[in-house]
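What you see is the complex with one protein chain gone and the rest in place.
Right, chain A next:
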Amino acid sequence: MFRNQYDTDVTTWSPAGRLFQVEYAMEAVKQGSAAIGIRSKTHVVLASVNKANSELSSHQKKIFKVDDHIGIAIAGLTADGRVLSRYLRSECINHSFTYESPLPVGRLVVQLADKAQVCTQRSWKRPYGVGLLVAGLDESGAHLYYNCPSGNYFEYQAFAIGSRSQAAKTYLECKFETFMSSSKEDLIRDVLFAIKETLQGDKLTSSICTVSVVGVGEPFHIMDQKTIQELIESFEIKEGEAADHGVVPDRTPEAAPMDI
């Protein structure tokens, strides 16, 4: 993307019909560390890669609980993400108060998208620099949505955002047809493998990632580090066996499991 004379204002169109400020905001999402979501008929799993500025600091919080039945993972400007999660929580609790009933995730996502769109049409505002993976339940089952800074939103079976997310997407593209009928454990396993794809060389441990689950009969919660570490270890053993059967396709890096 090159600097040009049409990219100063969000309210300026380019001759090609593009809003460069909005596109630059979407670039910010790509710079953030990865976040991945997968859903089945009854569960949605979100995972994020924890980036810490230095060894001395703690890592940024990227997964937020919005309500018992909705959670989000963000990538990009985490400050914008924090503000938006406050808005989402507020909308959910207002709905619960008035109607004694959980806000359907599809409606929350539309409200969020409309809020993001406003920032693309005011000269005194800027678009939010954060992409959100919204995982939630409503009457029709489990849903995973991706909300863009542009104000667009899409529903996904599985998706990855942030840096090196293409590697995760490639992994997910092979397996997505099986996700709808997957069990919760399979979803967690697949999301951990997808996270591993984005690490490209670094070892996958529970300190480097966060995993959260929401499902039918299971309120949104972030899984604790110890359980994640145990799962990683048990999956790595299985992956050693599975690689022999070619379950994991050849596009993934050919490092022996225990060497990563």
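FYI, contacts are C-beta pairs under 8 Å (C-beta built on N, C-alpha and C of every residue); 3 or more make two chains touch, one makes a residue touch a chain; residues count from 1.
In the analysis below, contacts and distances are computed from a predicted model.
Chemist: Select, from "DNA primase", "CST complex subunit TEN1", "Prefoldin subunit 6" or "Proteasome subunit beta", the UniProt-recorded name of the complex's unshown chain.
Modeler: "Proteasome subunit beta"
Chemist: Which of these touches the unseen chain: A:P104, A:G131, A:P149 or A:G215?
Modeler: A:P104
Chemist: Which residue numbers on chain A touch the omitted chain?
Modeler: Chain A touches the chain not shown through residues 97-101, 104, 106-107, 110, 138-140.
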